[in-house]
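Every protein chain except one is present and positioned as in the full complex.
When the chains are written out, they are named A and B in that same order, and each has its own residue count from 1.
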Amino acid sequence: MFNKKLVIAGLIIFVGIITFPFWFNQAKVIAPPEVKLTERAKEAKECVLPDKLKMRGEHMQLLDVWRGTVVREGNRKYVGTNGKEYEMSLSNTCLDCHSNKADFCDKCHEYASVDPYCWDCHIDNPKETK
Amino acid sequence: MLELALKGSKKFYGWLIALLVMAGIGFAFYVWQFNFGLGITGMSRDVSWGFYIAQFTFLVGVAAGGVMVVLPYYLHNYKAFGKITILGEFLAVASLTMCMLFIIVDLGQPVRILNVWLHPTPHSVLFWDTLVLNGYLLLNIVVGWKVLEAERNGVHYKSWLKPLIYISIPFAVSIHTVTAFLYCGLPGRGFWMTAILAPRFLASAFAAGPSLLILLCLFVRKATNFDPGREQIQSLAKIVAYAICLNLFFFLCEVFVALYSGIPEHIDHIKYLFYGLHGHGLLVPWMWTSMGLMVVGIILLVNPGTRRNEGVLAAACVAVFTGTWIDKGLGMISGGFIPSPLHHVTEYAPTFPEIMVTLGVYAIGAIVLTILFKIAISVKEEING
Partner (left out) sequence: MKRNRREFLKLAGITAASASVIGVTSGLTIAEASGSGAAKPDTTILAKNKKALTAKRWGMVIDTRKLQTASDIEPLIAACHKIHNVPEMTNKNHEIKWVWEEEFKHVFAEQEHELVNERLRHLPFLVLCNHCKNPPCVKACPTQATFQTKEGIVMMDFHRCIGCRFCMAACPYGSRSFNFKDPRPFIKETNKEFPTRMKGVVEKCNFCAERLAVGKQPACVEASEGAIVFGDLDDSQSEVRKVLNDNYTIRRKPALGTGASIYYIV
């Protein structure tokens, strides 16, 4: 049952395919985008989660809780760990402050190769930049 | 056993390639639908389910029909059917594959389909339908495959299969009952709101499934060295005869209740299907054709002289299968939506892309059926030869 030639050829093809993205990309490292804040966001100093890294890593879970709470429980107010009150709304709260969606959201989503369908419905408020 | 599906004649491969091409074309149209939305179909705000759901409903019947060979063999020890139970089970597998695909192509947001199990909802009949359909599919794959394997090895199948076989019988009934419950529990849809809908679905299933099986048996006898057997085919023919009579009887019960009571909400749909309503009558010729075919089927199948002639029997089976297909695959779903609950008449006809997607799904079903039948028949040939 052992067919040396076939096994080795198969292995070479397999390794070739699995490493294809690396050599196709010529092993270049693409630098992560820099987060750009609007003046308002800079002034506010902290977001709904005061921890910047937490915000970066867990904003999707937070938004998931928000959308469930707003739509299903009818609660629209969020009091963060910092004691501040926020209206739970992607378009009207998040994007009100981060009004630079193209720079603030899209660039990083692009880098991480994620395509959230939020924007299929939620409007980039107040400035649509595409 | 899977290797048996690989060794085939040129014709076998040609057929598979043709089906693959058809499936590919269907898939291309589906990609279009996926990107554009269901707007490329003929469905509308008033007729919100169309060809896809109708095919699904019909094929659930074909799948359930497979039990008509399983039940006599395992429950009544009718030995003759032992030879062809595998064909019934594999036909069910292919039909159920198509059912699932028809549900998926009908969804507006197919990528979210697992929400049905992520948020289990016992009060929704559709939730139960996904459970029984998947359950029946799994049972048929496991039972069919293991029994065939045992047969190939010349041993008796393992004893743990027995309970699964018994469970599969009520499961077959349940898939079509639950599918009927999708429709008949909806307030404001007079056409479906009848307690006889589930029994009628089963009757038409036990006519459509076995009649297709007879045609497949006749084909297998001609094309391979395996003969499913004359007695087997004749017994199936009797089952079809009873089932199609019952289907027509149940339908007439429905017609009586609607017409005699004279309640407009119930009458209007039947009127639309058979006479047209407010000048709309797209389905009228189809429905009468369906009735005609079923009656022809009954005459040919009930009469022993014609039933015993296998050529005539084949024609009768084609008539029954087509008749029940029109009844369920065309009339049953649109008929329930026309007129709408607000008494608007919006007609429905599938569009070209919709038909292509449908044909694509049928092609995939045919591929599954071809491969499974090839395996089963190769095993049978092996044993006999």
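Everything below uses one rule, namely that a contact is a pair of C-beta atoms (placed from the backbone, for glycine too) under 8 Å apart; a residue touches a chain by one contact, two chains touch by 3 or more.
Values in this document were obtained by computation on a predicted structure and should not be read as measured data.
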Displayed chains contacted by the hidden chain, counting the whole assembly: A, B
Hidden-chain contact residue, picked from the options B:Gly154, B:Pro187, B:Gly262 or B:Gly311: B:Pro187
Options B:Ala80, B:Val125, B:Leu218 or B:Ala314, residue touching the unrepresented chain: B:Val125
Touch list for chain A against the chain that is not drawn: 14, 17-18, 20-21, 24-25, 28, 30, 49, 54, 57-58, 60-62, 65, 67, 69, 71-81, 87-88, 91-92, 110-114, 117, 120-123, 125-126
Absent chain, residues of chain B that touch it: 36-39, 41-46, 48-49, 103, 106-110, 112-113, 115-116, 118-119, 121, 123-127, 130, 182-183, 186-189, 264-265, 336-337, 340-344, 346
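Here is the rule we use: only the chains that are shown with their structure count from here on.
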Whole-Å gap between the CA centroids of chain A and chain B: 45
